[in-house]
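A quick write-up on the structure given underneath.
Selected chains from the complex are presented in situ; the others are not included.
Labels A, B and C are assigned to the chains in the order they are written; within every chain, residues are numbered from 1.
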Amino acid sequence: MSIVARPKPRNLGKLMVSHVTVAHGGGGKAMKDLIDDVFVSAFDNDLLAPLEDQARLDLAALARHGDRLAFTTDGYVVDPLFFPGGDIGKLAICGTVNDLAVGGAVPLHLSCAVVIEEGMAVETLRAIARSMAATARAAGVSIVTGDTKVVPRGACDKIFITTTGIGVIRPGLEIGADRARPGDIVLVNGRLGDHGAAILCARGDMALQSPVESDCADLSGLIAALLAAVPGVRFMRDATRGGIATVLNELAAASRVAIEIDETATPIDEGVRGFCEILGLDPLYLANEGKIVIAVAPEDAAVALAALRAHPLGRDACAIGKVTAGEAGRVSMNTLFGGRRIVDMLVGEQLPRIC
Amino acid sequence: MCLGIPGRIVSIDDAENRLATVDVGGVRRQINIACIVDAEHPPEACVGDWVLVHVGFAMSRIDEAQAAETLRILAELGEAESEIEAMRMTAAS
Amino acid sequence: MKYVDEFRDREKAEALIREINTVVAGIDLARHRPINIMEVCGGHTHSIFRYGLEGMLPKEIELIHGPGCPVCVLPMGRVDDCVAIAERPEVIFTTFGDAMRVPGSKKSLMQAKAAGADVRMVYSPMDALALARKNPGREVVFFALGFETTMPSTALTVLQAEAEGVRNFSLFCNHITIVPTIKAILDSPDLQLDGFLGPGHVSMVTGTAPYQFIARHYRRPLVVAGFEPLDILQSIWMVLKQIRDGRAEVENQYARIVSDAGNAAALAAVGRVYELREFFEWRGLGSIDHSGVRLRAAYAHFDAEKRFAIPNVTIADPSSCQCGEVLKGVIKPWQCKMFGGACNPETPLGALMVSSEGACAAHYQYGGVQRRMGVA
């Protein structure tokens, strides 16, 4: 799909030092060496044109995948950089690939802009770049353009990564937050809250040790399998910040419907439950990085569930509730205890309740 | 107020300073057990204890017999209901 | 999870609800309509909303959400004091998470942190002491907050700091005691309460004796209740039976955790470190005699109030705020004119909108399903 066939620069620069300094952001040879040695060598692909500030993609080749271009961006600022189940590099690829895939797009290309704090170990940077490269390769996407900034110590927390993705949507797919209809069934592809719990434990502030790992995963394969089985999927969204509670509220508001979920049907890992009980948190609001909320027509529910469960990342998929004609925007939960409660948007973030 | 959660003490980390590790659904953290030890129940005896944990302190040892008794009362209520139900069913049939 | 899941059993709940209906049927509704039961404790309020218990109860029962959330009742002036301490450059101000959002007259601790104050969330006062050990060049202040449940943990932390000779650690003490406040509510002329759920974890420390005056003097039933939904339903059932039978006793539903005598070691630590204040200010309720504690003179070195100059100004609650009436059961949260408008969880006006355990915040967040969804 490359247009301008270009002799690839084989004489990549080599970093001579073990830690990044502001010199590596100055635009000169040190910066070129950093980019070549860490990023270009890891991301290596035909479209990545480190000689230019832009990648060039053949529109006709893109059009063979479908009729609409999907375009999405996310910044990744996770702390710590490495956590059980993943790292910021893996996250930066999976998150953006997932944001393309949930709209029905085939993820194709990513850009990657990093802001690095001076003092970062080059080895750490390499590990992140390798993780990005491996995740991108597995997801079938190429990182085709990028940018590197170095800021003084204390001006950023180690590294921030912004990836922007483009993909192409097949004709006929119409997936949107405004498409849910009363009667639709709400599905999730597995247990909820793992990422949020894993990160809060990994951060160490609460001195909790937990076996929970982040669910950080590329869901494009799972979603492709689902769309192959049920092209009429109404809505999909990855339940990241704010958890499934937030996605359900967004869906209910945009589609002007009510949603009712069942606590007994909502899968939560025992470790996540323990974590939430200790800190007084609600797992419905914890972040996920490998979970999607799906709405399908009632007649498609069984096929959708079967398609999800046939994929390794959907083994624990469940139907957790349904769309109703109740008060527009209202999300409620039938509790395991037989009661019923509202599941509203959070105002800010959840804070540990202790007292 | 006063969020408390049952957990099980899995190890004593520092008997002198009354520090132990508690497990809650697989999540562990170090807590202070000063409020649940005394001459008769020294730190060493606490491993395996179920305790009520609040802000990093074990505030009470859970009384298993009392817990069972509470559940027994509730179970009986259910049984009583079932019996009544059963009686009703019988009467109706 | 043991001692948790058994007390969330749906079938037992159904049996209890049936029993509750039976008992309510035996109550003289001419005298008690609605049957107003106050759960004193914010933890109970939280469970009631979390599990949707109100909607399961017969409509004759009204649950009145009491003042038992120490985060909610913290007055603005004390938050201002926190902010003043936290803004000192040498101070690391440590706090429980949910206290971060409580508004002061100018800012909350979260806003002070955003503006540059070194404010850190901790899970335990022990973690604050650990921070003091790790940062010998800084002053670590712990925002001590809570009822009798929490007092032993902060008292033991002070005793530990003293034993280790840690000199850069102190408490900003805002511990309060629940009993004088219940008494103040019972003394109010517009009282509407028929019975109480007693605070389970406070009682685990204090024992059940401190509530006897409620039964004896005010002739209201009180059941010390656990926090799982079955605990709460069972306790309501026990209160209802007392009402039906015309009894007014202190009963203990939460005997697996609470002994009648309380926890001697915990009480000893509290007695050693703290003494009663003449009075303490409660948001929504005003000043209540003997309702707070402070560090004894022997521990003055650990008293942030003595170590740092604080503004110590009393800020009156906004006059439009009806928290006091909600607390006493005179009105329901959604009947306050401010509810959901000027007063909301992002910019709370009154005490009860502050923490997710506050009655108004809980209504806003979890909704009284039956009311906000128009179910009746």
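Please note the rule applied: a contact is a pair of C-beta atoms (placed from the backbone, for glycine too) under 8 Å apart; a residue touches a chain by one contact, two chains touch by 3 or more.
Computed from a predicted model, the values in this text were never measured in an experiment.
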In the full structure file, how many copies does each labelled chain have? A x2, B x2, C x2
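Throughout what follows, only the chains that are shown with their structure count from here on.
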Counting only Cα atoms for the centres, state how far chain A is from chain C in Å. 39
Chain B-chain C separation of Cα centroids, rounded to whole Å: 22
Among all residues of chain B, those touching at least two other chains are 1-3, 5, 24-25, 29, 55
Touching at least 2 other chains, the residues of chain C are 1, 4, 14, 70-71, 96, 123-124, 127, 146, 150, 357
Which residues of chain A touch chain B in the complex? 201, 206-212, 270-271, 273-275, 277-278, 280, 353-355
Would you mind writing out the residues of chain C in touch with chain B in their complex? 1-4, 6-7, 9, 11-12, 14-16, 18-19, 41-43, 68-71, 96, 123-127, 146-147, 149-150, 152-153, 156, 160, 199-202, 204-205, 227, 230, 234, 253, 255-259, 263-266, 269, 357
Mind pulling up the chain A residues that touch chain C in the complex? 205-208, 270, 273-274, 277-280, 282, 326-327, 330, 332-342, 344, 347-348, 351-355
